[in-house]
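One structure follows; several queries about it will come next.
In this view, the complex is presented without one of its protein chains, the others remaining in place.
Moving on, here comes chain A:
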């Protein structure tokens, strides 16, 4: 069935529908990863977004049971050049189309995705809607212009209740703003005793759990939409070691007095080089963010830039100069993407250990 994607600027792309046939609005973003579609579709950070993949053949290895980053697709829609009808892989469970239909996520294939990508590059992220092919694009564009981008994504994807994955190592509270499974997996791999808590948990409640460290997860949307979380981070800073990832990084920056701004079209892909300013080395990272910490806003804060994006110089990592706390804008847990930076979890762990020892000495 022919369907179309309409952008707020009136541009329309007609292609063949797959997945569900429902109409869906969202912020249209592009991702440059050539594989890893299942991981990103289920990455809660994409909540509310229509994702276009720049690689033209998507779904080649199907959908399997082991690569989900959350319980279900998070995206609002998927735009590709060609969707695989007959995927081939030993782990394949179903096709993308079958899977998205199950979860009522619409998709379109057969459009010039490179043209779409270039529009996003030029104009910045745009609102868009997947509708039937005979809808009037101008009408849809008008509707989109009036449509306020949703702000409640974090509450939609965060856990509703506290749960625990026990381990014999230090206790870490993972504040779930839409945490990827990968973060939890890395914690479990290191034997951490993880308590996962909802995004609006207060510092007081966290302290009651007696954590050795607090991990601020990734998540969708604007960090300023969750001021309660910023407050929580401010309260625990200096008391408990903190490690922030992606949205967690932005929340950490806001809590320390810096500012965040929306980027034109963000970083989404698995090929972004990041330089570690302390070691002078770089790594290739997996990224997915539409906001960034404003460089100028660091003045007067106790934050130090530890990592920058080599391509555009934006901040990719921060460290608190007084307290045990650091963060990265990218995804050390990978999935999808390169696992070059998994040692950051070890760094967090050793920060916890050092802090424990220092604490013991003080006592």
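Assume contacts are C-beta pairs under 8 Å (C-beta built on N, C-alpha and C of every residue); 3 or more make two chains touch, one makes a residue touch a chain; residues count from 1.
Please note the rule applied: contacts and distances are computed from a predicted model.
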- Given the choices "XdhC family protein", "Ribose transport system permease protein", "Carbamoyl phosphate synthase large chain" or "Iron-sulfur cluster assembly scaffold protein IscU", state the protein name listed in UniProt for the chain not shown. "Carbamoyl phosphate synthase large chain"
- Message: Can you tell me which of A:162, A:203 or A:284 touches the chain that was removed from the display?
- Response: A:284
- Query: If the hidden chain were put back, which of A:67, A:101 or A:212 would touch it?
  - Reply: A:67
- Message: Under the stated touch rule, tell me which residues of chain A contact the chain that is not displayed.
- Response: 30, 32-39, 54-57, 60-61, 64, 66-67, 81-82, 84-91, 111-115, 117-118, 121, 269-273, 275, 280-282, 284, 310-311, 334-340
